[in-house]
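All protein chains of the complex are present and in place, except for one that has been dropped.
Residue numbering begins at 1 within each chain, and the chains themselves are lettered A and B in the order written.
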Amino acid sequence: MPLLSLQNLTIALPPHADRPLAAEDVSLEVGRNQIVCIVGESGSGKSLTAHAIMGLLPRGVTAAGGKIVFDGVDLLKQSADAMRKRRGRDIAMIFQDPMAALNPVVAIGKQVTEQIRAHRAISQTEALNQAGELLGQMGLKNVGELLKAYPHQLSGGQRQRVMIAMALSLSPKLLIADEPTTALDVTTQAQILKLIKRIQAERDMSVLFITHDFGVVADMADSVAVMRYGKIVESGTTKEVLGSPAHDYTRALLAAVPKGEKYLPPSADTKALVQVSGLTKRFRRGGLFSRASVVTAVDQVSLTLCRGETLGVVGESGSGKSTLARCVIRLLDPDAGEVLLDGADIAHMKPGELRPLRRRIQMVFQDPFSSLNPRQTVGDIVTAGPRILGEDAGQARARATETLQLVGLKPECMDRFPHEFSGGQRQRIGLARALMLKPDVLIADEPVSALDVTVQAQVLKLLDDVRRQMNLAMLFITHDMRVAAEVCHRVMVMRHGKVVEEGPTRDIFARPSSDYTKALLAAIPGRQSL
Amino acid sequence: MNFLRRFFSRPTALLGFVVFAAIVVIALAAPLIFARGPFVIVGMPLLPPGAPSLPAGSDVLGRNMMVGLAYGARVSLLVGICATLCAAGMGVLLGSVAGYYGGLVDDLLMRVTEFFQIIPAFVLLMVLVAFLQPSLESAVIGIALISWPQVARVVRGEFLSLRSREFVEAARTLGMRDAAIIFTQILPNALPPIVVISSMMVGNAILAESALSFLGLGDPNLLSWGSMIEGARSAMWVAWWTTVLPGLSIMITVLALNLIGDGLNDALNPRRGR
Partner (left out) sequence: MKLRYIAMRLVKTVLVAIAVVLLSFFLIRLAPGDVATVMAGQAGYADEAYMKSLRAEYGLDQPMPVQLWKYVDQVAHGDLGLSYVRSQPVLTIIMERLPNTLLLDAFALVIAAVGGIWLGGTAARRPGSAVDNLTTVLAMLFYSVPQFWLGMMMMLVFAVWLNWLPPFGIETMGADYTGLARLGDVGLHILLPGMTLAFYFMASYARLTRTAMIEVAEQDFVKTARAKGISERQVARRHILRNALIPLITYAGLQASILVGGNVLVENVFSWPGVGTLAYEAVSSRDNPLLLGIFIVTAILVSLFNLITDIAYSIVDPRVELGQ
């Protein structure tokens, strides 16, 4: 008998939601000692399904039909108190954002012991000892200090290990992991995945792993279920589904995963359009009365960019890649170094001199939800740039229609507001806004990080097409090596503000010289299997 | 318009709006209906309400309470709205500059608002009104002076957070000038909290004005609800309507404004549902 069996589970959403059902007729089995993945994009219902198993559905969302059979018992028919007793003891859950998932004002030790003592009658000292042991098993050092620390004093990876330790403290039979690595750096992600795999084997535990990343599925899962719009479209063993996907959607998902096989060769044009040398940017923290701390976000970085090529800047959070981008486009003023655009140093120009040159470098931003002014129509947003330069409004609108079509949007959307569009569409609008000024250089700051994988593939292709058509020089910022391999001719790896390695994409991927690059490449989920 | 529909769909907001509109109408119509003014003595003092000619009774001097209440509305609304407009204007101007540019200007603004926080506001108001001589203008100026720091703080906060949003960064990359960014990009998005806080400030301004009049620091030539209550202090025990009715008028007006403010808050920030 399987450990967990979802039978025709249906989850209903409250009346004002954009669709009536979060999950419809979902049937799924998790055997003992197995890792099962539910994979899907946003809005697929995978997360709510996981929450339903724990009895943690938010207010207004209800399980409207079907059964959740755990160890022979239908959880949906259990009383609230019986369900509470199972939580943490028989089934445990870890969430996506470990910073938000830990109580910010209670010490770590207390949070771990709270769980233990909720189900076992032992003293606080004894519970603390157990907590300490657990944290050690999770690979954490300085356990004594850690127990007394607060969540904000730990790194993302440490916090997630604490969450996992809490979840395992009573040796549950089933661990539900809801996108536990999405908010973490690539290298940390790899470590946490390895950890989960290890403890699963050690403790004979079953894991239900929710994810959007097929690479993770390839590395972790014994079997997988693909969800879309609340329904399971395909399920089976990992080998089956990945090897010979039956459903169109599964095929589309798999095709959309950037495999890093393109390896575009560096462009032939060797005349550098943009030359950055010795760029440095420091941030001071602290005011008049407290000790000031200085963070060097960008440390003596140099790069060149030619027309028609894409240079990828790859790094984890805190590497300085975004700061670098903002210095090049003069959203931030660099402390040292130069940024030569066709020979003119824009890093130190006065605003008056700089303004006419602004049209030559444009940017596409990361967050589709905050990069467009919510109170302006798409038409106004897109024509703002040309109008500032003095172009006639009517002419700008006419050109806007063309540009919008270029990025795959209909002209009708000019009179609509940003909130009426999806994430992918908004990124296209942002791209149109940048292209309206006919720039020579386009900086894309993590333009697809916030998008679903199928949409991601479309937008990446669009960016590449646009670059070719308009012969742009593109600076592509990303944390995802796979994405870099897909669209970049050359790649520059950054860490702690410095350039670690730089060269043609193929060379970096095939023969990385620095240990850090090697670690980044090794951390790519599904690298071997996909 | 989506926002108007959301606003009026809330019963409390609708109620507040209707009541406030009625009070505005009464205030505007007062000199037309009661042309002789509120100071005219029409009969015996302290007559209870109920008689058709004296629906609200008469006060300690034998004046018509109904007329007094209607004229009192004019004073309250005038002071409330004018003081709020001044305070909001000053607050938005200073708060936006401080929030957008930061640095020294911001530090200065923060010190000034801290100063106003430390001085007991009402005592300061009394001093200002006394020093400017009690009148309608001095009440407006005084109330505006003690209210603007609140608005400035809120506006500054909004500007600080909006300034680093990506669409503002985008506007800068397009070459937009600072003034244009402040007016076309940031301000329209900062409007909701400004509107909400302003509507609540009108209510607070009305409370402040009535308090001033109660203490004898109101305009000596005008009859306001606060001065009506003050004048009736001695008769409070025997003629309840002389104090209860003006007080209720103040409360209903301010309540209506607060309900409107609450409704605006919900209509402009639809956090639930979506």
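Descriptive notes on the structure:
Throughout what follows, a contact is a pair of C-beta atoms (placed from the backbone, for glycine too) under 8 Å apart; a residue touches a chain by one contact, two chains touch by 3 or more.
Computed from a prediction, not measured in an experiment: that's the story for all the values here.
From the options B:V18, B:I33 or B:I119, the residue with contact to the chain not on display is B:I119. Set against the missing chain, the residues A:M93, A:L147 or A:M227 yield one that touches it, A:M93. Listed by residue number, the positions of chain B touching the unshown chain are 12, 114-115, 117-123, 126-128, 130-131, 133, 203, 207, 210-211, 214-216, 226, 229, 233, 236-237, 240, 243-244, 246-247, 250-252, 254-255, 257-259, 262. By the touch criterion stated above, the residues of chain A touching the omitted chain are 54, 56, 84-89, 92-93, 95, 97, 100-106, 114-115, 118-119, 150, 152, 163, 166, 289-290.
Following the convention adopted for this analysis, only the chains that are shown with their structure count from here on.
Residue ranges on chain A touching chain B, taken from their complex, read 16, 326, 329, 331, 355-356, 358-359, 361-363, 365-367, 370-376, 384-385, 388-389, 430, 433, 437. Those residues of chain B that touch chain A in the complex are listed here as 165-167, 169-176, 180, 184-185, 188-189, 273.
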